[in-house]
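Below is the structure I would like to discuss, written out as structure tokens.
Note that one protein chain is taken out, while the other chains of the complex remain in position.
Going in written order, the chains are labelled A, B and C, and every chain counts its residues from 1.
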Amino acid sequence: MVNVTLKVNGETRSATVPPETTLLRLLRDQFNLTGAKLGCDVGDCGACTVIVDGKPVNSCLMLAGQADGREVLTIEGLANADHLHPLQKLFEHFGSLQCGFCGPGVIMSAKALLDENPNPSAQEIRDALGGNLCRCTGYAKMIEAIKGASCILRGEEIPAVKSAFVTE
Amino acid sequence: MPDKPRVIEKPDVLEKPDILKPPAPAPLVTFPVEVVVPEGRQQTPAVGQRATRADARLHGLGQTKYIDDMYFPNMLFAKIKRAGIASARIKSIDTKEAEAMPGVIAVITGRDIPCNSFGPSLKDQPVLASERVFHAGDGVAAVAAVSEQIAAEAIEKIKVEYEPLTPVLDPLESLKLETPGVHAPSANIYGHKLIKKGDVEKAFAESYRVFEGTFRTQMVEHVPLEPYACIAQWDANGRVTVYSTLGRITLGRADVARTLGIPMSRIRIIATVVGGNFGGKNEIRAEPVMALLSKKTGRPVKCVYTRSEEFTASTTRHPLVMDYKTGVSKQGKILGRKIRLVLDGGAYCSWSETTLGKACILSAGPYNIDNLYAEAFVVYTNKTMTGAMRGFGAPQVCFAYESHMDDIAHALGLDPLEFRLMNAFEEGSISPTGQKLHSVVVKESLLRAAKRFGWNGLGDGNGTGVKA
Amino acid sequence: MKRRGRGMACMWYPIGFTVAANPSAAVVKVNEDGTATLLTGTVETGQGSLTILAQIVAQELGIATDDVHVVSADTDATPMDTGAIASRTTYVTGNAARIAAEKAKETLFEVAAPLMAVKPSQLEAADHKIFVKGFPQRNMHIGDVANHARVVSGQPPIGSGYFNPETLALDPETGQGKPFGTYVYATQIAEVDVDDETGEVEVVRIVASHDCGTAINPMLVEGQVEGGVSMGVGFALEEEILFDANGRQLNPNLTNYIMPTSLDMPEVEVDIVDNYDPTGPFGAKGVGEPTLVPTAAAICNAIYDAVGVRITALPATSEKVFKALQAKREQQPKQIGAAPNGGGGSSASVH
Partner (left out) sequence: MKAFEFFSATNSNHAVALLAQHAANGKVKVLAGGTDLLADLKFSVHGPDVVVDISRANDLKNIAVTDQGLSIGALVTHTQIMRSPVIRDMFPALVDAAHTIGAVQTRNLGTLGGNLVTAVPSMDSGPTLMALEAIVTIASPGGRRQVPLSEFFVGPRKTILKPDELLAEIIIPKQNLGKPTHFLKFGLRKGQALALVNVAGSFWVDWEKNTFVAPRIGLGAVAPKVIRASQAEAFLEGRPITPENMAEAGRIAVNDAKPISDFRASAEYRRHLVAVLTKRALEGAWALAQKKRLEGSNGKRHA
């Protein structure tokens, strides 16, 4: 067994787990943080994306032992008691998620992007989401929401929503 | 982080009480105490509003509870042994070694299932294959253990002896009557549909030109981001509660009742929130297996498919082979159309009958055609079973009829838009099945799309050069 | 050299099962404060159907979407429903929910009528109020009526209803009959760039004009179309389950089963065609499945427009397009890109 102690969403947590335990399993089974999802278990789908030491990673491809002593941010640590993170607010506002299973991973990827690049282009957003598969949405409303959130974080106006109705 | 390496001995279940006990209580998950309701949800009248989804906030907070996010005290984890061979007779299944493993609580095979067959129309699919394997994804045994890891190791210890049989893989081969039946002794054609209108041969004879084309489509997977998951909990009253990623709980309950041989009133199915369906979660998979494992162990049992099981042990989209023949007048009016569709049904019927019907009915396209002959067959092969998938045959036939339409338009020197407008349904048009259609807006959609896109007439098949 | 082409495809698609009965039942309970609870056996699998159903119930009761709580997907607690399949939820379950809400509303009207000294038939519900037709100033808050119904007149306002599309069996010989209650229609136009050296296809833009009857929630309709198009792009260019000679899958994983990522998606312009179907709830039909139906054909027609080759077997992988280009060049070495008549997948014969 290995002993791991890491900071999860600002809180120091410890566990003793078998060496083959992945960070994803540690978070879900030991710490009951089930926001990160198991979609493929080999790093293709990105549903397990969490932020480790400031960088988004596939928690299914990281052993708990590797995460020992590191800082992990999961979707559960994004909002606070006063308000939702702008990404969470706008993903709701734009209907960016449908079945929602890919959502926590997508939002964490977007969070990491905006931390580094406060004003990303559509292409930069697409690149940041390249590791998060979604089968429901075609990604369009996610990209809209991420653009919007970047505006809020920069203290600017959110661009108006494209409506499907064109007045003839 | 200590500098010296940790020396640790190999883990052993018996010394691993931690995986037998439920996880630590959840830490406080923060979310806004003040719930601000988005404007759209508060508007009246409600219809037409861009109202946000009721589940959107929980999705965004990662608080939506999918089945794999649920845990019950003493819960066991199940894995299913897959055949890995497309067609075979099962000679023997030896589960002794698996049963003897520490941490393994129960093992079952097809023989343990009271009524080992199900299906939305034909009941041709075993819950677990016991005599015959019809495709490589068939389950042959299931293990419930104290951890997923142990269950996974246990199914490797299950020894199955097969007598391999030659698989039928090509739908056109399968169509031939001399081809050995996948589900012998009957032939492989298990569904047929015919739509006749007017006299198609006469129409061809009177046509200015007649066009023929053959089109094929591939087998496609739904890829819901959430793999199939199920938890079954049998209680002391002989009632079983099944949490399952099912889009159709009513049918699901009927199938579970049938396979377990117990009254529906003893079964409760809860679908919670499903992480994507697209047609792949419209019938039961391992629900009866989990129910029986729970009954046998007296403990809740959870099963989550691996991504590869989601591919090999779930339904897929029917591959089609589509022959089209169309006669047109000099002006471009469609006078007659003859269609033959062959659907590759895979190993089991599943939703093939619905797919067959919709594919055949829709195969002529949204066009007024007085003389039509459309015939469709669905055949068994030893491939992954095909079933419901977004479109039920429509994406396949649309690919064929719309490619065919463009070929004809180009050959006649007509703008594909004009050619379609000339033949498209309008309010009150009669469908291939003789139904009078209402609220028809094919032409409107064509014109609106063309306007929005900036469509400008017939292309020359040479495109316009753009910088590489 | 990259060549740009555009292609269109239109389609029709039915709502609900083929002939077979596919009913939905629903129960609506109006709470004492004028909010409501809907019980439905259908399942939220991502489409947003529960939000749509809440909007339909809210519309019937004259309250807001947020006032309606939906309980779903539990065989013990919710009424029978054929389920989230065949693009039927908005149309079939929606009709059932509307009818259930209407019945609950009738009780509210019976309770309110004497209080406003009119006949129930003279009442209407809108904007959280029940008022006299033509005299909106004579009204009561729906909450006051609902509360009165429970504590004074003892008539809890609960309604149940069901709906099953009207169909006629098909003649086995001719296939004539009425298999479906209604159909939706759509056109998609694709713009693609084809690399004529490698056969690589990039979908640049897709305009999708879809009919769904009344759009109960345009935002969710857009979401369905955008998602359907992404599935259509995969169907057209990338996705295929491959088998070895023994019938075992070669690529049962997301590494080798190629589906579109955010980098593979074109700009999608969604256009909702105004329409109203009198047989649907508030004129609505459905939109789930049809959204991916025309995509592959539109893309392949655009490939033909760009480089003059007809892809007759999906998916149109780079290699397939390249081989078709190669065959075309061998066919007509002197005149690459000449008028493509006959170069298509459908051979012609003249009479």
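Going forward, contacts are C-beta pairs under 8 Å (C-beta built on N, C-alpha and C of every residue); 3 or more make two chains touch, one makes a residue touch a chain.
Everything numeric in this text was worked out from a predicted model, so none of it was measured.
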| item | value |
| --- | --- |
| Selected from A:Pro19, A:Pro118 or A:Pro159 as touching the chain missing from the view | A:Pro19 |
| From A:Val57, A:Ala79, A:Cys102 or A:Met142, residue that would touch the chain that is not displayed | A:Val57 |
| Sole contact to the chain not displayed, among C:Asn147, C:Asn251 or C:Gln332 | C:Asn251 |
| In subunit A, positions touching the absent partner | 2, 18-20, 22, 41-44, 46, 49, 55-58, 60-63, 65-66, 68, 109, 112-113, 127-128, 130-132 |
| Touching residues on subunit C - with respect to the absent chain | 197-198, 200, 238, 242, 250-251, 255-256, 258, 260-264, 317-319, 322-323 |
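What we mean here is this: only the chains that are shown with their structure count from here on.
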| item | value |
| --- | --- |
| Distance from the mean Cα position of subunit B to that of subunit A, given in whole angstrom | 28 |
| Distance from subunit C to subunit B - Cα centre to Cα centre, in angstrom | 17 |
| Interface hub residues of subunit C, defined as touching at least two other chains | 45-46, 48, 215, 218-220, 228, 231, 253-254, 259, 271 |
| Numbers and ranges of subunit A residues touching at least 2 other chains | 40, 42, 44-45, 95, 98-100, 133-136, 161, 166 |
| Touching residues on subunit A, where the partner in the complex is subunit C | 40, 42, 44-45, 94-95, 98-100, 125-127, 129-143, 161, 163-166 |
| Subunit A contact footprint on subunit B (complex, rising order) | 1, 6, 8, 11, 16, 18, 23-27, 29-34, 38, 50, 52-53, 55-66, 68-69, 149, 222-227, 273-278, 304, 306-307, 448, 452 |
| Parts of subunit C lying in touch with subunit A, wherever the complex brings them together | 45-48, 215, 218-223, 225-231, 253-255, 259-263, 265, 268, 270-272, 274 |
